[in-house]
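Shown here: the complex without one of its protein chains, the others still in place.
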């Protein structure tokens, strides 16, 4: 298979680091350049000692981000930059003919006004919004295949959309009243020198944040609205917990058909199982749990897998769905590589576990 | 103030250990005996090195639990035993004239049939259920004052009942559709030698468990039903997170009056604030957070305080309430000592922070 | 007992926070002022939510550090400032008649040249060095009683000096060749917004640092030299481990009399035990472990106690001594309060556990 030259802009954060790891060890991608203002001049081995055994780690040196140079070096560019900044790079890189996979929020929404509402600044390149494909392969695989601009989904959205979309599409749950309660590891906050994310401020601590209007709501609701064919508003509460990696989401959903009592619950559970089987049985990175198993982040961290389990509650008539993923893999860099694999015609699981 | 002789039955677990700590340093309680089958014969200093600097730690020795002896030694007995076992001790201790504060689930419910449904065995002493007082001082302070048998509440129930009861009583939220999503530190599982609670099975892991019918639902629903004057069924999902101590609960509640839009939300938030002020402004162990502050377990661990914050969501019309407590203090031993203080006529905050 | 008005300069760091906690709850000290540039204007309750239940937390407001004002408010001032800065405050406060307990390194050394060698800048107030007393009560209790300027020891030094000084003074170990290998929790690095101390950089990580010439060597060696009556140079390696609080130090010492073989080792162990008994049996904050017990930071965190255990190795003839302390209590703020108690004529254990 013909390999592809790839580069990463903004490779010194946590998702950048994981992208480096995945691409250094990818069978078909050829990592040729990484950029970072703060690490410019240093080799990969110096910035990330854990990759120092890889031969390329001594030869690839961080550069400052120069679009013109990058466009001559690589065919496909990953942007691991803060929102707002990513768009500034995407525009010239696309013009120069590169394919862009953006891990920021800049191209995840269809509507620049919603972006402004949630991100508190004007969208830097609204004209591109219509061209971007939301990089959730389980939903948009075909469109990813032919796109030049992938907006790779956020970590929380992935953990919510994968379990909810099939149920909405199948008409099994009401699109109103959805509640998503999530817990995330601290890498989700990025490698930022802020007191709030110091070891001693996070260790032995659990706390909600961004209540009730976290930015990720915008893309979650847009995607759920598309699935429901009507506007969907959800309740979402993220919590910070003292683990490095992993997101656990617990969803509270209302079945369309009432399910009270143990018979009704068993019937609903069967319908949900069939719906998920239908949606995901051939998906390499969605794992449906059966029996007594419930998701546990330790079973997905280090992998690109999203685990899903569900319980129909005979007492309340409600459906509880739980998911677990690695926020830096299926929630960020792993999913971006999955999109790259699709887009480049590589086996979808290449370089991923 | 006249001191009281107290003893602890089953003092080698986590809540027993915290009881020991509180009672060794209590200004009016005089800890005279501790029992534990597995630690019998050892001194407090040997079993709990961290208390070894306390003079009593060298003189108080664990004994096997002998009711006749205990009844001659102490006036008030704390039971820190597994459910089912606690009742076996409570019966003869009460008959011998002792006051009993039970930290197990054995006397928390009014109905032996509900107990059997949730705890999977016959209640060992159903006749006592009617005599027990549910030891939540913020709700039952007066009844605690004169009781001989206190059923100290569970850790999750405390974190749910304190924020929900005033809102139900004030008619501000509907008693239907309540959702409680909780995260607990691992001391909640007790000091049991099980693989599931090994360091490496809990560290870097988050997981739900006991879904959808955790045992604590029984006492939560009984108390909420009493507050609502009608049967209440709730949705409750506990999660295990890698901290030693602390519970964070996020509650999703439906306001009785719709609150959509920013004006409606602000109005509701004001009503909630007034309701909580009214209920808790003089409570020493409930802290209402204002401004941007949200609960964080690290701000309550080591204290008997339950923190509460709330947000009316203008987008969904729902009310989100969050609470934090130390599962071993306000969620167990601290609350039990608070009940003792009330019952014995000590200052309610004696020996507690 | 007559209470004392006290203030804390630089109270927003970790040791400042613990000082606040100790002084708010102290039976004889009356905390009247706290300063912090970054928190100026906020109340204690706002900056440290965990103290919000204390009545004073709402009335005491952080101010910027104004020496003239402080001197009128308080008799005794704790300085919890970076080295170099502390001395600038100490000079005018002493001139204004205040007693100063300094938690920085500024007055721990007798020799300004050694200070310059280890701290890389000129000492800001060399004339005061001779007046300061090294605030290790177990060694300098009498001098502390009458001092106006206490240099409270560093966290690592305390964990090393308490176990080593009695053995040197008794002539049981050689002062040459001492090795101290220490592990510290992350609060030791202070509440500084640096990437190195982010949760994800410290969690699931252990690393040495400051090898081979950590600043604390200067005061350790000065104190050991005083004990030995001859210059002592030691080997010291600190390591950062993922806990909030606690220092564990393992010391490798050469007995003066050879101890090879099990008889020799038993004899030496007996001598060490006698020496420590003699030095510490009446010390409230040193705990000598016996039997199979070894130090564990979890048994001292939250207390002002330093645990010590020792093993004479019949195979190597060497003595291994291990100590554990809470770096923020016996290693910093607890010890400073212990000095205050001595100096003010309060019971030495007042406000400490």
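Chains: A, B and C, in written order; residue numbering restarts at 1 for each.
By definition in this document, contacts are C-beta pairs under 8 Å (C-beta built on N, C-alpha and C of every residue); 3 or more make two chains touch, one makes a residue touch a chain.
It should be emphasised that the depicted structure is a prediction, and the values quoted were computed from it without experimental measurement.
Novice: Could you tell me which of C:32, C:85 or C:320 touches the chain that is not displayed?
Specialist: Hidden-chain contact among the options goes to C:320.
Novice: For a quick check of understanding: of B:187, B:297 or B:323, which residue touches the chain that isn't displayed?
Specialist: That would be B:187, which touches the missing chain.
Novice: Using the definition of touch stated at the top, determine which of B:102, B:204, B:296 or B:325 touches the missing chain.
Specialist: In the full complex, the listed residue that touches the missing chain is B:204.
Novice: Provide the residue numbers of subunit C that touch the chain removed from this figure.
Specialist: 179, 181, 183, 201, 203-209, 211-213, 233-235, 237, 239, 241-246, 248, 250, 252, 294-298, 301, 311, 313, 315-316, 318, 320, 322, 324
Novice: In the full complex, which residues of subunit A touch the absent chain?
Specialist: 25, 49-50, 52-53, 204, 284-285, 287, 289, 293, 296, 298-300, 302-303, 305, 307, 353
Novice: Kindly note down the residues of subunit B that lie in touch with the hidden chain.
Specialist: Residues of subunit B in contact with the hidden chain: 14, 185-187, 191-195, 197-204, 242-244.
Simple rule for what comes next: only the chains that are shown with their structure count from here on.
Novice: Closest chain to the protein's overall Cα mean, using per-chain Cα means, please.
Specialist: Of the chains present, the most centrally placed is B.
Novice: I'd like the Å distance between the centres of subunit B and subunit C, where a centre is the mean of that chain's Cα atoms.
Specialist: About 37 Å separates the centre of subunit B from that of subunit C.
Novice: Counting only residues that touch at least two other chains, what does the list for subunit C look like?
Specialist: Each of 204 in subunit C touches at least two other chains.
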